[in-house]
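Every protein chain except one is present and positioned as in the full complex.
For clarity, chains are labelled A and B in written order, and residue numbers in each chain start from 1.
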Amino acid sequence: MRVHTDYLWFNTKQRQEFIRITDEVAKIVEASGVSEGMVLVSAMHITAAVYVNDWEDGLIHDFQQWLEKLAPAGLPYRHHQTGEDNADAHLKRTLMGHQVIVPITKGKLDLGPWEQVFYAEFDGQRRKRVVVKVMGE
Amino acid sequence: MRVHTDYLWFNTKQRQEFIRITDEVAKIVEASGVSEGMVLVSAMHITAAVYVNDWEDGLIHDFQQWLEKLAPAGLPYRHHQTGEDNADAHLKRTLMGHQVIVPITKGKLDLGPWEQVFYAEFDGQRRKRVVVKVMGE
Partner (left out) sequence: MRVHTDYLWFNTKQRQEFIRITDEVAKIVEASGVSEGMVLVSAMHITAAVYVNDWEDGLIHDFQQWLEKLAPAGLPYRHHQTGEDNADAHLKRTLMGHQVIVPITKGKLDLGPWEQVFYAEFDGQRRKRVVVKVMGE
């Protein structure tokens, strides 16, 4: 049994940014030597998400509009009484999910034809991490 | 350590359909020979969900009404400029989640009394897959 751990770092220019990370995850899996197993990809900060969906700019725009409608910025959230201003980022990341597991089969990410892994930053412009944990044989 | 992979295929008659797959997952776990571990059940298409909840038709109806309210079909989504018409399906699957992990204990799915695994199709009428990956010993 092999267990392999790595981290991806992000420091986005925009407060909100969606970044495709499929290739980075695939590289870590390759380095792990695991050919059958699973890889966990999980945001380590609570205002960021990791999700699987389409690599299509229009859809990413739709996701962002939709998240703004369901979890708007700028409301008088109680969390802001602590001095924070990012309660909406906590809610948005909850809607998108903060982690995914990708199965590894024959040494490759076992993804469907359109599946891509994304990092979604909702409160960026500072260094944040994603943990990538590979387990298998 | 054992790792076992299988796939479930779906080709729904309706565009939207919710299908209970607990028994199919249990059969794959049995075939794997794993008695202690986990099984990942993950939609390989980005307009379908896999979730755990109640096997009760009224609640499934409530889920569908609720998803239509939070992520309506027929809006002028930017994704549709590519010729697609299914942006709402991407959003709905995101709300429901696209994968679950079920623990395996003493050779059985370690589920609570009302937990059932479901496949939720939001853009069907074509062949789509779910990967089932079992890991354990």
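Everything that follows uses one rule, which is that contacts are C-beta pairs under 8 Å (C-beta built on N, C-alpha and C of every residue); 3 or more make two chains touch, one makes a residue touch a chain.
Computed from a predicted structure; not experimentally measured.
Novice: Among B:21, B:100 or B:131, exactly one should touch the missing chain; which is it?
Specialist: Of these options, the touching residue for the absent chain is B:100.
Novice: Contact with the hidden chain only, please: which chain B residues?
Specialist: 1, 36-38, 51-54, 56, 58-59, 61-63, 66, 70, 95-97, 100-103, 105, 110-115, 135-137
Novice: Which parts of chain A face the unshown chain closely enough to count as touching?
Specialist: 1, 3, 5, 40, 42-46, 70-71, 77-82, 87, 90-91, 94-95, 97-99, 101, 129, 131, 133, 135
In this section, only the chains that are shown with their structure count from here on.
Novice: If you average the CA atoms of chain A and of chain B, how many Å lie between those two points?
Specialist: Here the centre of chain B sits 20 Å away from the centre of chain A.
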